[in-house]
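Quick one: the structure is below, and I'll ask about it shortly.
Only one protein chain is missing; all other protein chains are in place.
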Amino acid sequence: MKSTPYYWPAWILLGLVGLTSLLFGAGTLELRQAFAVLAGQGTEEARFIVLELRLPRLAIGLVTGLALGVAGALLQTLTRNPLAEPGLLGVSAGSAFAVSLAILAGASTATLTTLVSQAGALAGCGLVILATRIQGVGQDPVRLVLAGATLSALLMSLTSLIMLIDQRAADEIRFWITGSIAGKNWEQLTTTLPTLVISGFIVIAVAKPLASLALGERVARGLGHRPGLVQLGVVIAVALLTGSATALAGPLMFVGLVVPFVARALGGADIRKTLWLCLPLGPAMIIAADTLSRLLVAPSEMPLGVITALLGAPVLLVIIRTRRIPTL
Amino acid sequence: MNQFVTVPSTLRLDAPLSACNLTMAHGHHTVLSELDIALPAGRVTAIVGPNGCGKSTLLNGLARIHKPRHGSVVLNGADIQTLPARQVAQKLALLPQDNSAPEGLTVTDLIRFGRHPHQGWLSQWSDDDQRAVEQALAAADIEALADRALDTLSGGQRQRAWVAMSIAQETPLLLLDEPTSALDLGHQVEVFELIRTLAGRGKTIAMVVHDLPSACRYADNVVAMCGGEIIGAGAPADVITTELIETLYGITCDLMQDPASGSPVLLNIRRMQR
Partner (left out) sequence: MSTTPARTYWHLQAQQRQFSLLIEKRALIVNLLLAALLVFCSLASLAFGTLTIPLSGLMQTLLGNGSGMHDFVVTELRWPRLLAGGLTGAALALAGCLMQTLARNRLATPGIIGIDNAATAFAVASVVGTGISIAPPAMALTGAAIATALAFGLSGATGTRGYRFIIAGLAIGAISGAITQVMLSSVALDDANAAYPWTVGSLNARTDGSVQALAAGLALGYPLALALKRALVTLQLPEPVTISLGIHPGRVRLAGLVLSILLTGLAVAVAGPIGLVALLAPEMARTLSRPGTVPLTAAALTGAILMVISDLAGRLILAPLEIPVGIVTALAGSPYLLWILLRKSSDINQ
């Protein structure tokens, strides 16, 4: 199923993007020194910048991109809607709001953040699935997205309210809410690993039945799959993935839209090909956006969410502009 | 295809609305090419033809909804594109197909829209407007429905309300696009008889009709279209021939005369044997 000519080039792209993110940054580190660090030498300062500041960022970008790309592809196949995306549908906003509530309640430990964030994402996913069950909404891809965007706006307003009430919470939430993978450490990354492994297994288990579910519930049942179970598995996987990503990087819009869109354009509509291509493409997008966010307004930094929005909104326009939105 | 060309040039002299060399296109696709037509005054003209032959496009061209690529539509001797919109609206009313109105709008509200071309900033509701609305309600025989919301009416009642709006516009010319589509037989007759009544009062009417027998029954003048061209025009008894029906629809049939009206009746319709 990796048999698309773009599969290995996509990994090479990710490699290049990753290398770039280690070499370039806001600091005054010279390129030569950064190379030296990669070669196992370099000054103390250079080693600190590259290994302690940039490398964790790279790793977190890798995990976040992986999670969001795969979650987007799964959610799109499940709702049969090419516009479905954790960010747009309010899943990310759900987990962001849950985290804000937890911070307001006094929590700030990294572990709890991940769990709370995943719970919020699960609630968001549940709302999305409920909405698709409403007659007319499930059939109209665009309406579902609008409802999701409205839900996001509502939750964002509530989050703003929390920030108004509690100054301490506000300081913790503010930077995280616009999306950023700066200043995170290895510890936070490791807390998400168990759930990532679990969702990885779920994805492997549901990929094949999901592909036949794309032909309709009855066909899938006829082929011996159990659609209810598959859907449940997908919802859990999406919630775990989105929740982890949001806990690490804040609510990022459009990543789950752009990555599967590009993957489908390169590899065709089969969900398994899409998923394989999302693996390198998701991290590539986040890491590239993160590198850009460091370079564009150096020496200060731009929120990562801004870059993904700037990259993603035009893709949304392109999808909308095509006369017929193909159902997946 | 022009073996049936018969637009009598004498008709055009007193025709209130005519088109000359009319070419209409959607993008690169030419729908009508170099077409001449004249609507005889005080008569009902039915435009018939197979799906996609350009009937509705012709009607929209005549009603200046779309601009022609070439040629011109002439209203009382003047090019319709050069006349002020309001002046045209006092002379010509169009009722398109599949009309929708805002939810909850009453019949009277709808009919009042028809008075728009006769009103101005200062004169927003004159006695003339009032009289015209009442007459339109009476002519369409829907006085009892005046205060009902459109969405509560039956299809036939609703269609008569829309016709009433066009009546209230008090134009000498009335163009109707498939006024009876989606209506059952009883409602079709209702609407067609209303149209005849209006013609009896001197209105010049053109309508696109899908159903050939109805066109023969209710029109004084039939214009047959095929592939964006007019292939026959004149009194139904003269125009409707078995050859024409073959050309239009690819079917063969026998023709008889309706003993009551003298209009042609189609019998024994079957697919053409090749």
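Here the chain labels run A and B in written order, and each chain numbers its own residues starting at 1.
In this section, contacts are C-beta pairs under 8 Å (C-beta built on N, C-alpha and C of every residue); 3 or more make two chains touch, one makes a residue touch a chain.
Computed from a predicted structure; not experimentally measured.
Of the listed positions B:Pro40, B:Pro117 or B:Gly156, the one in contact with the omitted chain in the full complex is B:Pro117.
Among the residues B:Leu22, B:Leu58, B:Val133 or B:Val222, only B:Val133 touches the chain that is left out of the figure.
Listed here are the chain A residues that touch the chain not shown: 83, 131, 134-137, 140, 142-143, 145-147, 149-151, 153-154, 157-158, 160-161, 164-165, 178, 253-254, 296-297, 300-303, 305-307, 309-310, 312-314, 316-317, 320-321, 323, 325.
One chain of the complex is left out; on chain B, the residues touching it are 60, 63-65, 85-90, 92-96, 98-106, 108-109, 112-114, 116-117, 119, 121-127, 130, 133-134, 137, 143-144, 146-147, 149, 165-166, 169.
The definition used in the following text is that only the chains that are shown with their structure count from here on.
Once the centre of each chain is set as its mean CA position, chain A and chain B turn out to be 58 Å apart.
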